[in-house]
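Below is one structure; the comments refer to it alone.
Shown here: the complex without one of its protein chains, the others still in place.
Entry: chain A
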Amino acid sequence: MAEFRAYVALGTAQIRSAASYRASFLVELFGNVGATVFDVLTVLVLFRATPAVGGFTLREAILIVGISSAGFALADMLVGNVDKLKTYVRTGTLDAVLVRPLPALPQLLLMDLPVRKALRVVFGFVVLGLAVAANDVAWTPARVLLIALAPLMAGVFFSAIFVTSASLAFWWVDSGEIGSAFTYGGRDFTSYPISVYGSWFRNLFAYAMGFGFVAYQPALTLLGRDDPLGLPSWTGFLSPLVALVAAVIAGVVWRSGIRHYRSTGS
């Protein structure tokens, strides 16, 4: 209970500090939406040139983008700031976090909770809502469950990717932008039907790393479409399982990273 109160205190302090510079906060709030707006806009622009990308129409593609952006925005707001870990490791700020009687990861996330990214989450879910409305989904209880779970599980999955790639800094302080290849790269990968990618690249990202089950497979199941790549329709329901596995791996990597951590001494 005391722990919970400490977390609440950390979180509300963030909200208060964000609210104290109102103009800056508003600019950042809208600027952050802009990033996701442009992601969606990019898809619209590409479809100006062609009626179908990878065998999917615009309506179908927007459903995939919707799940991906809603999940990514959620993960980016709640967990995305963990990618500052490399700075914390280099400057030694992490030492201060580790001596406190609270687990390090939730502390780090709440120390720097980006409230300014809230509107972006809303936008992601609005796109998803519009996409669902634009497609003729034959609703069954299973599909209703899936549309509720898919964006949340996408969020869990992206959070796991954020934590795993940030943990790299425990072993390699100068890892620089390498994490972005999997976090932002993963977002870009999941924003399009995976049938567009070359086979080895797709096998690596979609199946070995699990990005295919974030948005693409659930979208197929919702639409009742056969997978041009041959996976059966129930694989859309694998998204919670894949997210769970990713979260467990992220947890293990994070823990071993914390154990491995040696302060830089600065």
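We adopt the following convention: a contact is a pair of C-beta atoms (placed from the backbone, for glycine too) under 8 Å apart; a residue touches a chain by one contact, two chains touch by 3 or more; residues count from 1.
Operating definition for what follows: contacts and distances are computed from a predicted model.
Colleague: Could you tell me which of "Zinc carboxypeptidase", "ABC transporter permease", "FeS assembly protein SufD" or "Urea transport system ATP-binding protein" is the UniProt name of the chain missing from the displayed complex?
Modeller: Missing chain, UniProt protein name: "ABC transporter permease".
Colleague: Hey, which of A:14, A:42 or A:203 is the one touching the hidden chain?
Modeller: Checking each option in A:14, A:42 or A:203, the one touching the absent chain turns out to be A:42.
Colleague: Which positions on chain A touch the chain that was left off?
Modeller: Against the missing chain, chain A presents residues 21, 23-24, 27-28, 31-32, 34-35, 38, 41-42, 45-46, 48-54, 172, 174-178, 180-182, 185, 188-189, 192, 195-198, 201.
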